[in-house]
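There's a structure below that I have some questions on.
Omission of a single protein chain aside, the complex is shown with its protein chains in their original locations.
For reference, chains read A, B and C in written order, and residue numbers begin at 1 within each chain.
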Amino acid sequence: MSIVVIYGSTRQNGNTERLTKRVIEGLEVEEIFLRDYDIQPIDDRRHSEGGFSDVDDDYNDLITRMMKHDTFIFATPIYWYSMTGTMKNFIDRWSHTMRDEKFPNFKAELGTKKAYVVAVGGDRPHIKGLPLIQQFNYIFEFMSISFEGYAIGKASRPGDITQDTTAFLAATALNEKLKGSQ
Amino acid sequence: MSIVVIYGSTRQNGNTERLTKRVIEGLEVEEIFLRDYDIQPIDDRRHSEGGFSDVDDDYNDLITRMMKHDTFIFATPIYWYSMTGTMKNFIDRWSHTMRDEKFPNFKAELGTKKAYVVAVGGDRPHIKGLPLIQQFNYIFEFMSISFEGYAIGKASRPGDITQDTTAFLAATALNEKLKGSQ
Amino acid sequence: MSIVVIYGSTRQNGNTERLTKRVIEGLEVEEIFLRDYDIQPIDDRRHSEGGFSDVDDDYNDLITRMMKHDTFIFATPIYWYSMTGTMKNFIDRWSHTMRDEKFPNFKAELGTKKAYVVAVGGDRPHIKGLPLIQQFNYIFEFMSISFEGYAIGKASRPGDITQDTTAFLAATALNEKLKGSQ
Partner (left out) sequence: MSIVVIYGSTRQNGNTERLTKRVIEGLEVEEIFLRDYDIQPIDDRRHSEGGFSDVDDDYNDLITRMMKHDTFIFATPIYWYSMTGTMKNFIDRWSHTMRDEKFPNFKAELGTKKAYVVAVGGDRPHIKGLPLIQQFNYIFEFMSISFEGYAIGKASRPGDITQDTTAFLAATALNEKLKGSQ
């Protein structure tokens, strides 16, 4: 098993990262911090003559790095009850990659992957974060990615997350599952 | 009553725009196409010394235009079961505006506004678009914006939306409501 | 096409019935008012020696009547954000019927059926009724029933429903769809 963590945070060492550290404790992982890269919003050309054009940014490199792994962890703060715009732009671009001859087996390969979600928010995330979990589930179902589990944490101010016992035990459960499948 | 439509689409004259045209038929509205502007992702500095810094893009102008109206229509294609990254980045930035001394009454003023949502997707949107509606509801509740109604449409290829009778009748209901409150 | 309406209401001529009348206007349907029958809660014996035993109530007759039709309309007031206990007991019993030799093809036959949902509630049903719609969707998916559409109405006091334009237009859309598929 080989694991990549995709971080959607815009802040360094935030609560989402801290909770994710518990999920990946003792495991070797590659970490991608989306905020460090230029990722343009998709220009939807599915139905345009000529289709999609190449985009001159970092997205293709990131996808190439992600696809080398068989287990994905999507770690995002909950901004306005869903994933950050940064992570959303990254995922929106998958619609292009699915039609990009440089990635001819993108969807088929995704169908062999496993995914986890870590999401941390300040406003009752154990309830108001559930639509986000449902959306990740739909994304994974569409791509036939196996949704292995999620951990939701509650935190607003830096460090808050350490007080969410439920979140840490959920992260522990994911950690055990990840270790068990190595 | 004064209406602004915020479009999250990346395509011109797409299905989302067509369905929205039915919602605003016979009404005077201002239209903002987010794709025509530069909107940077938020850099979350809520907890940083010094707080947020000014961002050199089009966002503040757009917020100023939006806030002149009392009724907002958020019109977005459903990308990967939620709003487009373009629209998400726009909304994520509200966290900055709430702390921006250039907009001292942002949240209080939002509390006097009404909002509608138009969302169009290809993959069973009348079911799989519901988490998106729930998220808009949470956003509006947080800001005390009154959520007046929504229309969900099903469409993939250009023009498909004309075949979704349910969507057009839902759009008609919103149109009548908008006209009734003028 | 042959249509059966399953009513979960406990009140006669209530808002749910009125909205449903719009859905079935001009169509021949069989109506089953669950409140008129004795339907015991399920006694879950899936894992007991001997399995399920026959229950002496009206349930089997109702299922037999329902299965003669190819299109089902589940019409329920929203009690506490979900279907009524009366309707829930009726559906819970399906777990028995799936294992009842008197109905050997129950699940296979359900897989050829179409279903609609009409749900009316008083407390922001267009938002707070969405989990109920998602649950019906899961039920129908499990049984391979095709979920053709739904109408949500807002009403508390008798007659209120006539003021929910959105609901009536949604009901009209269902009515047109039902007529179109005859």
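Worth a mention:
Definition applied: a contact is a pair of C-beta atoms (placed from the backbone, for glycine too) under 8 Å apart; a residue touches a chain by one contact, two chains touch by 3 or more.
Computed from a predicted structure; not experimentally measured.
Shown chains touched by the hidden one, complex as a whole: A, C. Remark: the omitted chain is touched by one listed residue; of C:Thr84, C:Thr97 or C:Asn175 this is C:Thr84. The missing chain lies against subunit C, touching residues 9-11, 14, 35, 41-45, 47-48, 77, 79-86, 88-92, 94-95, 123, 128, 130-132, 134-135, 138-139, 142, 157-158. Contact between subunit A and the absent chain runs through residues 126-127, 130, 133-134, 137, 147, 149-150, 165-166, 169-170, 172-174, 176-177.
Just so it is clear, only the chains that are shown with their structure count from here on.
Of all residue numbers used at the contact between subunit A and subunit B, over half are used by both chains, marking a mostly same-residue interface.
Per-chain Cα centroids separate subunit A from subunit C by 38 Å.
Mean C-alpha positions place subunit A and subunit B at a centre distance of 24 Å.
For subunit C, no residue reaches two or more other chains under the stated contact definition.
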